[in-house]
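A short worksheet on the structure shown next.
== chain A ==
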Amino acid sequence: MFQEHLPTLIIFAPTIGAVLLMLMPKDNEEGLRYTALTVTIVTFILTLALLPGFDMSEAGMQYTYSAEWIPNWNINYQLGIDGISLPLILLTSFISLWAMVASWSITKQIKGYLILFLLLETGMLGVFMATDFFLFYVFWEVMLLPMYFLIGIWGGPRKEYAAIKFFLYTLFGSVLMLVALLMIYFNSHHPESNEHIFDLLLLTDAAQGNEGLLNPVMQQWAFWLLFIGFAIKIPSVPFHTWLPDAHVEAPTPISMILAGVLLKMGGYGILRIAFPLCPVAVFDGSTVLVAIGVISIIYGAFAAMAQTDFKRLVAYSSVSHMGYVVLGIGVVGVVSADTASDYWKMGINGAMFQMLGHGVSSAGMFFMVGVVYDRVHHRNLNEFGGLAGKMPLYTGLSAGIFFAGLGLPGMCGFIGEVFVVLSAWQFSKILAIVAASGVILTAGYILWTLQRVYLGAEYKGPHEEALTPMLARERIVAGVLLVFAIILGVFPNLMFQYMIPSIQKLTDGMAGQMAGL
Partner candidate 1 sequence: MDASLTNYLLIGAVMFVSGVVCMATKRNGIAVLMGVELVLNGANVNFVAFSRHTSLGLDGQIVSLFVIVLAAAEAAVALAIALNFYNNYQTIDVDRGDKLQG
Partner candidate 2 sequence: MPPTLADTATTIQSILQGWLNSESLAMFLAAVIHVALVAGFFGLPAGIFIWAERKISGRIQDRLGPTRVGGKFGWLQAIADGGKLIQKEDLVPEAADGPLFRVAPYVVVVSSLAAFMFLPFSDGWIAISLDIGLYLMLAVMSLEVIGVILAGYASGSKWALFGGMREAAQMVSYEIPMSICVVIPIITAGSLNLNEIGGLQSGHLGNWIIFHDPFSFLAFFVYFVCATASCKRAPFDLAEAESELVAGFLTEYSGFRWSFFFLAEYASMFAVCGIAVLLFLGGWHTGIPGLDGILDGPRYGSDAYVWTWLANALGFGVFFGKASLLVCVQIWVRWTLPRLRIDQVMMTCLKYLVPISCVLFLGAVIWPLALSFSGKTTIWGTPTGERAAPTMRLDSIPGPADQSPTASTSNGETGP
Partner candidate 3 sequence: MLANSINQLITDLPTQIGSDVTAFLSELVLCGTVVALLLGRLLGIDRKMPGHWIAMAGTLIAFGIAFGNVYANGPDAYQVGEDAQLFSGLLVNDGLTVFFRLFLLVFLVLVIALTVLSGIPDNEDGPDFYTLLIGATIGMMLMASANHLLMLFLAVEMASVPSYVMVGFLKGKRLSSEAALKYVVYGAGAAGVMLYGTSLVAGMLGTGQLHLVAEKLRDLLTSEVGVGTDMSTAAVRTIVLGVMMILVGLAFKLSLVPFHFWCPDAFEGAPAEVGGFLSVASKAAAFALLIRVVHQLTGFGDLAVPLAIGLGVIAVVSSTFGNLAAYFQTNVKRMLAYSTIAHAGYMLTGVVAMLVALEDGNQMLATDCVEGVLFYLSVYLFMNLGAFAIVALIRNRTYSEEIADYRGLKNECPWLCVMMAVCLFSLVGLPPLGGFVAKFFVLAPVWEAASIHWSMGVLVGFALLNTVFSLFYYLKVPVAMFIVDRPEDARPARTGSTEAVFVLLLTAPILLLGMSPLISKLSLAAERVAHDTITVPDGARTSTSPEK
Partner candidate 4 sequence: MSDQALFWIFAILAGGGAIGVVILQDIVRMAFSLIISLGSTAGLFFLLDADFVAATQLLVYVGGTLVLLIFGVMLTASGPFRRIQMSSGETFVGAAVGLLFFSVIAFTVIDVEWETLDRSHRPVAEATNDETGNTSRAIGLRLVGIPADTEVGIHKDRGEKTGYLLPFEIVSIHLLVVLVGAAYLARAKRQETSEAAGGDA
């Protein structure tokens, strides 16, 4: 019973918290904060509770739950967790928890903020658990509104512009996804009743069966519509322009969520929907995917290098890092009718791990930027310098997290990048070299940044006097993130053990269709 309803409980625990907050008086700020924090902690604990019951050897969906929602359209409230989604669920509740801790820096209209925050968490968790396409779509959009308001109300000076840009990009992507959704729905058939379905599991089966779900032409359309929708979220060049603005304007905790979780939904969507349903199109388009990935890596890195705004730099680094994800999943290789090539599996594994690693490290990087911004109220790299002298602990933690982002061996960023580049080597050597050079570029701009911000002469910029040591709260957040960045880097199998069977199932299933070409 508990097992069966656990996913539902996880999704709606934050919602319940939000309703609770709604009923609380808005003057009691501390009470509100602690309630919200409790809710995120509970959610995190609930997600951890998934682990004991999770069968690592099982590739398919676990914790499945299905209830009729709109029966005459065959829309179900259908949840499930497999190896691909489980790590991301954990990441979500984890990052949300620490983002909530980081939210102590928010002072304006705290009640609304916390409510929206919790609603956002519901949406994110829902996306990772939904196994009904319609439900997936609904959850996908659910985070849109809270995010919009979180950026729009609590953001920086250009918050309005950034928020609407984020909103429009995402909505545009959603609309494309909706078209694909309709295409898929009207070409689907329930194996027994022959009615149209939204059930992703059945759709996947159909797509990988003999008949295929869509004909190749339709697959091309559906895939690219879906891909654009998801690529906007990832974000891949050329759909990335919303990201720097959104990040720069968003408050620190929201940046953490944005970078740590939201971007991953794009990659997850590709793996969960676009790939299994349109294998033929994936096969045809793999080169383009890889190219997009590589371009994102390089472009993001160069763009990051050119920034003078600290946060913007981190944002572009996200573009660059998420490029590895696209690259990793795009290195399609097929051995035989039911086996995908090892390098493809490795690529996807790498991409998944990159998502996790980046989730932790980028959240940490944004948090670190936030810490200093809270003190000096600017992010101009050219005015920084010499923070190390004033805030040694902060400098240390920052350096650790930035190294994790850089991909230093032994830290989380390394595993994903290496896996992806290695698999890309099998796919195309030139691209692999280019992608690998991205690593160097990354190292370049991150080290340069570290030098500009932390080293050098003592800080003489604005608000010099405000540079107080880190608070305990900040220390905990930074410390925990750093620790996890290291743990992931040292014990990657902690996550791989969950992912590998599911990814194998995914790729092998797709291989069947591709091999027929």
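Definition applied: a contact is a pair of C-beta atoms (placed from the backbone, for glycine too) under 8 Å apart; a residue touches a chain by one contact, two chains touch by 3 or more; residues count from 1.
In picking the candidates, the idea was that all candidates are chains of the complex that A comes from, given by their letters.
The shown structure was predicted, so the numbers you read here are calculated from the model rather than taken from an experiment.
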Expected hit for chain A (complex, candidates 1, 2, 3 or 4) is 3
Chain A contacts candidate 3 in the complex at 68-73, 109, 112, 137-142, 144-145, 149, 152-153, 159-160, 163-164, 167-168, 171-172, 175, 178-179, 182-183, 185-186, 195
